[in-house]
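Here it is, the structure in full.
Removed from the display is one protein chain of the complex; every other protein chain stays in position.
Up next is chain A:
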Amino acid sequence: MESSLYEAFVAILDPVMLLTSLVGVTAGLFIGALPGLTATMALAVLLPFTFSMPPLQGLIALGAVYMGSIYGGAFTAILINTPGTPSSIATTFDGYPMARQGRAYEGIASATIASVVGGLVGVTALLLLAPPLARLAVAFGPAEMFWVALLGLTLVASLSAGSLLKGLTGGCIGIMLGTIGVAPVGGETRFTFGLPAMQGGVELIVALIGLFVIPEILSMAATVRGAVPEEVAKLRQNVSIVSVAKRIFTRPVNLIRSCIIGQLVALVPGAGGNVTSLVAYNEARRFSDDPDSFGKGNVDGIVASESSNNVMVAGSMVPLLTLGIPGAPPDAIILGVLLLHGLRPGLDLFTETGTLTNGFILSMGLGALLLLPVGLLGGRLIQRAVVRTPVYFLVPSIVMVTILGTFALRNSMLDVLIMLVLGTAGYFLRLLGITAPPIVLGLILGGIAEQGYVQAVLTGAAYEVPQLALVKNPLSIVLAVLVVLSALTALLPQWLERRGATKSPSPRE
């Protein structure tokens, strides 16, 4: 193992490998920054090219693109309030307000440092802890997935900024959107309005683009000049990367917590970067001294979101490489590549073909380090491009890119249509105070919860009360208790507030 680690280290320092990694990270960065182009897509597109490469180089290219694209999503999240990939949903919450306060560069620099740290943490966890962590991943069965999804849904309360009712409404809209198409368990078609093309349902990315991009574009167009606010345009700011780094590292609790959360959630099969970053964000807010500042431009929000989603890149490889369980959607493609090269997930991967596997893992660490120079240079470029482009160019070009991106996703015009309809609806919902995050959360987690519930109850078919299967294991009981606690801590302040509010006028009565 140690000798193969050393050999792997030497192997990735080969100039060709270094160059592959650099090109991969750069390409990933730009793909990730474009709304509609996801990490999964980037990997799928790259796949054929890696066949002509030696196995190690192919894997390095895929790892680098993966790392770069998850990070790249932060740019558009911060600059135009649009997550470039689903993993950056939570980055928009504080990133965009920061940009509007003239702190765009500070936001990007924070995202960069958080991503580098997150990436390195994920790689370290993969190298040192793969076997024990893999055992933990296996513990998540249908019942546990149900509780995890419910735990995620309690986030709605903290995302709804002010009105719980509006947040819940948004969450319900999302859950309903998620029921369109063929049922994950049972196979019947639901709410397709007789259109065969609707059997595929509403793809998360399509909803994401529609709900985040279109309302932003419409309000840009509506307010004409204020589109990219003057403040965002300020390129020269009195913040240096060093001072941003100092701020993050002198208060490391948030960073450490987010990395741990990122690693743990990454182990849960099927929960990708979108779930990791949302959970980390919520915990950052919950444990903060000043939770009310979240959503208004608190750097900690960006750090939580961006560190945890980059932990996920290598972190989700733990169950993949050791057990053959893809921890996140893009991992399925990596699994395909491994099989193509005759590499079978399992502990052999670390012993018999250790040099290759360790080379792949180390190269992800290299990719994470490369984010720093590439991100800061490429970031300047993207920021400048967004900021310097006049609104009347920017709006149509973003619209064009999003339409192309949406179409490219599944080669479907219907997706484009759904995107535009959801976007327009999203614009009006936003005017009513129902924002995109709870809707997207409902869409992501509704399906996971449904599936976990049905599968768990099915496994209890032989019991008198099949629902008991939901609390059969200690882990599922712990998770169920967490759900109740989380819901209570979210509801309690609001309840107290209301009691206070109804009490205070009472003396006058």
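Structural remarks
The criterion applied here is as follows: contacts are C-beta pairs under 8 Å (C-beta built on N, C-alpha and C of every residue); 3 or more make two chains touch, one makes a residue touch a chain; residues count from 1.
In the analysis below, contacts and distances are computed from a predicted model.
The listed choices are "Glycine cleavage system H protein", "Tripartite tricarboxylate transporter substrate binding protein", "Dihydroorotate dehydrogenase electron transfer subunit" or "Cobalt transport protein CbiM"; the UniProt protein name belonging to the chain that is not shown reads "Tripartite tricarboxylate transporter substrate binding protein". When the missing chain is restored to the complex, the residue among A:55, A:72, A:97 or A:141 that touches it is A:141. Contact with the undisplayed chain is limited, among A:128, A:197 or A:222, to A:197. Checked against the full complex, the one of A:63, A:319, A:378 or A:442 touching the unshown chain is A:319. The chain not shown here touches chain A at positions 40, 43-44, 47-48, 51, 137-142, 181-189, 194, 196-197, 199-201, 269-270, 319, 323-326, 329, 332-333, 335-336, 339-340, 342, 344-346, 410-412, 451, 455, 458-459, 461-462.
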